[in-house]
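What you see is the complex with one protein chain gone and the rest in place.
Let's turn to chain A:
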């Protein structure tokens, strides 16, 4: 007996309430954007400049003690958080100290870091500085720009690719689904206030890639079925296509999630935020390729007459035989 995540032949009706699904997705996006507008993201130093120091000490972290030690230096906004990880031994008490970018400085100074390290060492002689990272405000501004540009470029490139390979309605559906995923991911990051740094941008782009992967597989089947069943209403064809690919959708999402969860639990705290973003993205991406991308396709409708040679003849697959 084989393990099946989904029965062999499903016949769920995904589109009886497609307007409702679109509505729910729309509301979730609004909530995510509102959260982003109201509390914003917890930007890491990559994006707003400043210094983070990772400390390790054999004794438990006392945040107030650390704070008092640094307070005398008057460095403005300082956040200190203790880091937990199941793999840390009892001797490993890790804290992250973040110091805001100093107003009057364009570049990073060693003096500042030395002063902070000295103050902490005085308060706690056994402390070790595991990593120290500083980003000047000049670079962090540029990093934000490139990050936004990267996401926009990726979405744009994908829009063009799908447009060329399918029809513009497909491209619209896929891109709306992507925007949906990105917005919801940003919403979660603003709601939970997980640190948002450069690596998270990489995660966002991977989500874009993954969600797209899912959407394209469904669309590929839709295209095939549209040619096969020329008379059936679009809604039925879409429903059939999603049902046919459902087993694959779940299998792939499941194996990817398996791998990601292993990484989330065991991969250490440094990349946990990154992995969290990807796990969330896989879940949202799977949802959106079914409910957002296809619903948008249904909303726009599709040109059904595939028999006529159309202007973009290069669209359709030639008989590729590998």
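One rule holds in what follows: contacts are C-beta pairs under 8 Å (C-beta built on N, C-alpha and C of every residue); 3 or more make two chains touch, one makes a residue touch a chain; residues count from 1.
The criterion applied here is as follows: contacts and distances are computed from a predicted model.
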item: Protein name (UniProt record) of the chain left out of view, among "Protein translocase subunit SecD", "5-oxoprolinase/urea amidolyase family protein", "TRAP transporter large permease protein" or "Sarcosine oxidase subunit alpha family protein"; value: "Protein translocase subunit SecD"
item: Chain not shown: contacting residue from A:179, A:217 or A:283; value: A:217
item: Option touching the unshown chain, where A:199, A:234 or A:283 are the choices; value: A:199
item: Chain not shown, touching residues in chain A; value: 2-5, 8-9, 54, 56, 87, 106-108, 110, 113-114, 128-136, 138-139, 146, 149-150, 153-154, 157-158, 161-162, 165, 198-199, 201-202, 205-206, 208-210, 212-214, 216-217, 220-221, 224, 244-245, 247-248, 251-252, 254-260, 262-263, 265-268, 270-271, 274-275, 278, 317, 320-322
